[in-house]
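In what follows, a single structure is set out as structure tokens and then discussed.
Every protein chain but one is kept in place in this view of the complex.
Our next item is chain A:
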């Protein structure tokens, strides 16, 4: 999927990024609302074991989260490069000779989805892990905790982003600089990060609760932020742009 976007690099006349729409079919429209419920239920279901024994449980949960996210992007979202064309298939063009439906699904959706998962785990996780440490995560201890936390944040935020936007450098600058218009994918990513940020708030409180331990609150914040951000980005703020000045 990277070939389409990285090879053709127009010097200046690139189209500015537009909002990402859900694929124009019923399954996509329904599943996009079921997905956050599934993700949250997964987390609620795994919450107690995560508190009790974070490292192995976070790892197990990560696999399930990866599956859910891959399913979500391949069912609901337009893969990178196809964003503007999914709904303009003309009625007569259906019988065109080409790859079978299954084949096109595998090539056009499943493979990009798994590539997103791979990139999100291999590139996103270390970057976010370093960010967590820079923000005050323990430097000398709790490495598995920190990086599993980073992996959860990365899978929540970056799989849909990579799937939709590819790996174009300029596009990613726009993403990081918050220059994209808000949509449900971008909103979910923003929400995940803001939730993780807010998740640090209860840590210092002297409530002596088991769940205050690293990194439970951060992961919890990220999950809630993902769901809220996805909803708000898809409905409330769709198309708006963030302005700093």
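We adopt the following convention: a residue touches a chain if its C-beta (ideal position, glycine included) is under 8 Å from a C-beta of that chain, and two chains touch if they have at least 3 such contacts; residues count from 1.
Methods note: contacts and distances are computed from a predicted model.
Candidate names were "Short/branched chain specific acyl-CoA dehydrogenase, mitochondrial", "GPI ethanolamine phosphate transferase 3", "Electron transfer flavoprotein subunit beta" or "Charged multivesicular body protein-like protein 6", and the UniProt protein name of the unshown chain is "GPI ethanolamine phosphate transferase 3".
When the full complex is taken into account, the listed residue touching the unshown chain is A:200, out of A:71, A:123 or A:200. Not every partner is drawn; the one left out touches chain A at residues 131, 133-136, 139, 173, 176-179, 197, 200, 204-206, 242-245.
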